[in-house]
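After the structure tokens below, expect a handful of questions from me.
The other protein chains are all here in position, but one chain of the complex has been omitted.
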Amino acid sequence: MVKDIQEQVSVQSEQASLIEAYKKVRHFSEAICEPLVTEDYVIQSMPDVSPTKWHLAHTTWFFETFLLAPNMPDYTSPHPQYAYLFNSYYNSIGQRHCRPKRGLISRPTVEETYAYRKYVDHHVIIMLEEASEQKLAALKPVVTLGLQHEQQHQELMVTDIKHVLSCNPLHPAYIAERPADPGQLPPLEWLRYAEGIYWIGFDGEGFSYDNESPRHREFLHPFELASRLITNGEYQRFIEDGGYQNPLLWLSDGWRTVQEQEWEAPLYWEKQDGRWLMMTLSGLREVKPDEPVCHVSYYEAEAYARWAQARLATEAEWEVASRGVPMRGNFVDYGLYHPAPLITAPPQGQPAQMYGDVWEWTQSAYLPYPGYHPAPGAIGEYNGKFMCNQFVLRGGSCATSEAHIRPTYRNFFPPDARWQFTGIRLAREV
Amino acid sequence: MVKDIQEQVSVQSEQASLIEAYKKVRHFSEAICEPLVTEDYVIQSMPDVSPTKWHLAHTTWFFETFLLAPNMPDYTSPHPQYAYLFNSYYNSIGQRHCRPKRGLISRPTVEETYAYRKYVDHHVIIMLEEASEQKLAALKPVVTLGLQHEQQHQELMVTDIKHVLSCNPLHPAYIAERPADPGQLPPLEWLRYAEGIYWIGFDGEGFSYDNESPRHREFLHPFELASRLITNGEYQRFIEDGGYQNPLLWLSDGWRTVQEQEWEAPLYWEKQDGRWLMMTLSGLREVKPDEPVCHVSYYEAEAYARWAQARLATEAEWEVASRGVPMRGNFVDYGLYHPAPLITAPPQGQPAQMYGDVWEWTQSAYLPYPGYHPAPGAIGEYNGKFMCNQFVLRGGSCATSEAHIRPTYRNFFPPDARWQFTGIRLAREV
Amino acid sequence: MVKDIQEQVSVQSEQASLIEAYKKVRHFSEAICEPLVTEDYVIQSMPDVSPTKWHLAHTTWFFETFLLAPNMPDYTSPHPQYAYLFNSYYNSIGQRHCRPKRGLISRPTVEETYAYRKYVDHHVIIMLEEASEQKLAALKPVVTLGLQHEQQHQELMVTDIKHVLSCNPLHPAYIAERPADPGQLPPLEWLRYAEGIYWIGFDGEGFSYDNESPRHREFLHPFELASRLITNGEYQRFIEDGGYQNPLLWLSDGWRTVQEQEWEAPLYWEKQDGRWLMMTLSGLREVKPDEPVCHVSYYEAEAYARWAQARLATEAEWEVASRGVPMRGNFVDYGLYHPAPLITAPPQGQPAQMYGDVWEWTQSAYLPYPGYHPAPGAIGEYNGKFMCNQFVLRGGSCATSEAHIRPTYRNFFPPDARWQFTGIRLAREV
Partner (left out) sequence: MVKDIQEQVSVQSEQASLIEAYKKVRHFSEAICEPLVTEDYVIQSMPDVSPTKWHLAHTTWFFETFLLAPNMPDYTSPHPQYAYLFNSYYNSIGQRHCRPKRGLISRPTVEETYAYRKYVDHHVIIMLEEASEQKLAALKPVVTLGLQHEQQHQELMVTDIKHVLSCNPLHPAYIAERPADPGQLPPLEWLRYAEGIYWIGFDGEGFSYDNESPRHREFLHPFELASRLITNGEYQRFIEDGGYQNPLLWLSDGWRTVQEQEWEAPLYWEKQDGRWLMMTLSGLREVKPDEPVCHVSYYEAEAYARWAQARLATEAEWEVASRGVPMRGNFVDYGLYHPAPLITAPPQGQPAQMYGDVWEWTQSAYLPYPGYHPAPGAIGEYNGKFMCNQFVLRGGSCATSEAHIRPTYRNFFPPDARWQFTGIRLAREV
């Protein structure tokens, strides 16, 4: 686990565990690709999606640019143009290939991309193996950031592959579906939290993004949080009640989006002969009522909440409610690649499904915490510059690595984004 | 003054003052139009702008729809299609004419529009004059809301007329320029405010919008606020320092907008022979360095603040700082129609220019206060449904009516909007 | 009549008749505007449409630029910016105001525009009155071109006003409807024309456009032409037969346009309660079956012809068939402003409705005649540069001046244009 590398151990084991973490995370990117054929790697099905091949190369470029180039004087890249092709959005690093054109690049091939990975991995591992204690201390934050970055791209690879396959009328499957565990959906209950000044944000040891800092105080009024996620069955009642036809349920921008995009259900749902089907990573199949609803935008989450006479939680409320809840759940490590139905009631007073399954939209706009300052240098472009027109999501999804998530982790997407594994948990006033 | 009508007085004078307030506000809409020729009323120079004629009719439709129709059984509109033409965005009220097409409607003519106003005014005044005490109590909130609504449109009329005239290569002037008052710009100083739990939001008597409620508590960390607005001269140094060419100063969405729109200065600025000119409501003339910078977007305000190693205030910080500051300033009532330079230092410890001149961008996304619920009915579409992708502005501008503003007043616009009188005040951490 | 001015007469009467022609044509532009209110003059309802005010000024600018400026040394324009505002597309004359923004210009006002006309007319008439015989000979072609140009804009004024009024849900009428003449629609018959080499193009005396020259030979195969125009009633059967739903009837570009624009009838038709209505210059009223179908694109004309197992004529065929047909018809001079039903059979062997009513789409792309060379100078931009992506129409319409049309006259519009008075005459192989 990446977290392990952050514990205080002897230098030797620190080095060993850093190398092990590196290998493990890097390997997982390739493991995700095992079910793919070469053609799948190339496609960019919409501007938000990147080709799998690009993800594999870009995460490699990250180590090349921020780790190898500054620290290994005689390092040379396999191709002088890779820096141009695989920069994502770091304006301070130089020109970059236009994002919506990532799907037009057939070369480097998939094979050459893997060779690029191997080449960079080889140099990184040598560098780490040969690093002095002092050097290692300097390199470790960059390695760790690169691994965190790669884990984020691993989640994007999963969601992007799903989108690419969904565009194909042949409905190809990425993996076989696993039979559902037996059990019964517990009823939705409301858990109460008291008013007060709470500390919000990261202050543990180990890695965190700059946007989780500084830890600061926030006053919360009393509130209630739903004990579990909203399910497909519950969301279907919203659809059947005319939710997508009633402008009074929607934010103004949301209603315009509903009409322009002709939304009438979550992404990947389609009606055939009066029955709702959904595209999953195991192909097209019926909508199962007890699974958490997924692939909804902020607009849909917010409209659903209004329809249900509730609201979404703020991110501070979510963070307060997460305290004491074990960080377990249906993560990508579990290999399901799909949200799972809740089949047992959570412990008394604790919310279920806080981690994994689906990212939970909060009603908090993505903004800087009081006293926030971006990290210096190119890495400072990582988070701060997106603090506008996006909403915070919490808790990770079935495409998130368990080692990547934290209670204070702030994910963010624009309110119309639907291709991530995003779902709904309700809150309300007391 | 509208505020006067909200005081407790005898029924008779309550009625008289409500009628007087009605006449006064309604009259001011027409006074704004005095410098116009008929052709000016018709034009919609961009989708955000409405023709002056439309504003005059729409504010009238508001009284017809929400005041006359429900309360005067035999009332009939002068034209059955006006309800369709002059509804702005009230989905619950029925179909409406497509917003970007408001500039395609030559009829009703300007003269017919004034006749429509007269017709509705006549009926409103009769209704108010004949109302029983009980009836009056029921009507007063609707009248008041209609007047507040009209005051908002008065501000839009001013900004829209400015935009329409600015599209004309002849640079027509709306009013003659008034000679500047003598004085000297005081230096920018920093005022300190202590941490604590503060009450935020409206709780006085009289009118307020639903988005200012409920009054609630918020914890603030200590902060400093600039003693005055940023000036054209200061902003020009940002331009000269390459502010519009440096992506690291901008939010990601902001930088994309700068490039797509080819921004290189505030709206209405243009460079001629190496000299900055600006279009004003008194025509095209040079940029004056001591005037508050105006017609900047949130993106520009935020980038300027980063360049100046500061930030924008939150709306709660602004509200706390506004306490004890007299609600005076360069409002539309003063007739300048342009922000004025500060020429005397403010009283010790008090920020200057908090009211009037320019709306001040805050770093707060426009979101519901804790416990917020929209008002029931069509009037509930007024504020709540816009709580997404916008930022809060505070303090009013040189196009705002003095009677319209409050310390708790929350204006809101998308971060790329520039045609309002919007400017910059800095804040920073302690 | 303009044509009169082209006859050989004594110098004195030549001068007098040129001045008379000038006054007559210039006056008619203003006569067209009599039913308008000021607001109507300002609106540009789509990029193809120009505000009436602009037409009035642009035709005046034409005389100012091509007649007064080069020939009257001390002439000065009333405003230095008019040349920029009222140039349409003459790249050689200098910069010009962006076409789609013509509707954003409230000043000069309508009144100022009329003053501009008066000012230019005053100077033109003085110049003509004082011109020597030799000078007059030099000026006459420019005056004549300017008048022809103005007549074209008069037709555009009529069609543009119709479009502007049609955008208004109030359906305002431009003129009262005139009661229909009694009579009975004669059946459609086929007139036969022999194969041979024909002379095509202009070679008479008097004015013609450069695109009608040079007169040249063309070989035609034998063909048949319909004796009259297609009517609304006939076109309605095409609609009812699913014409707008059957891709096999359409050109590929046409079918895409049908789907993108959601066409299901000619422009200005709308179905209310199962009945077809149409917007006319006399307001909204039912579709009359015997009137020529109007406001159809080339795509629709061509698809209708295919459905009717016929085709459109080539422009050479049309020109051959027009020989010997008197140049009479329902022109704008008649004051109907709408195509009229045919109520008497044409003389044996002659096609009816060849002139006036509606422009007849031909299947000829608008291309240069063999040996064509554009006129030198700015006037050469008049026709030649549009010889691409347009189709030729023949015969004039109910919005064309009788004095403006000729058998060899080539009008041209892109195949998707519908706001002109355009209709259908069929042809077929023998």
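Note that the chains take the letters A, B and C in the order they are written out, and that residue 1 is the start of every chain.
Here is the rule we go by: a residue touches a chain if its C-beta (ideal position, glycine included) is under 8 Å from a C-beta of that chain, and two chains touch if they have at least 3 such contacts.
These numbers come from a predicted model, not from an experiment.
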{"item": "Chains shown that the absent chain touches, full complex", "value": "A, C"}
{"item": "Among C:Glu64, C:Glu218 or C:Glu319, residue touching the chain not depicted", "value": "C:Glu218"}
{"item": "Residue, one of C:Ala31, C:Cys98, C:Ala176 or C:Ile197, that touches the chain absent here", "value": "C:Ile197"}
{"item": "Residue in contact with the excluded chain [from A:Gln81, A:Gln184, A:Gln245 or A:Thr344]", "value": "A:Gln81"}
{"item": "In chain C, positions touching the absent partner", "value": "89, 91-92, 197, 216-219, 221, 247-248, 250-255, 298-299, 302, 311, 363-365, 367-368, 370-371, 381, 385-389, 415, 429"}
{"item": "Touching residues (missing chain, whole complex) on chain A", "value": "37-43, 45, 53, 79, 81, 84-85, 97, 101, 103-110, 164-165, 167-170, 172"}
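By definition in this document, only the chains that are shown with their structure count from here on.
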{"item": "Chains touching both chain B and chain C", "value": "none"}
{"item": "Interchain centroid distance [CA atoms averaged], chain B/chain C, Å", "value": "47"}
{"item": "Inter-chain centre distance, chain A versus chain B - centres from mean C-alpha coordinates, in Å", "value": "39"}
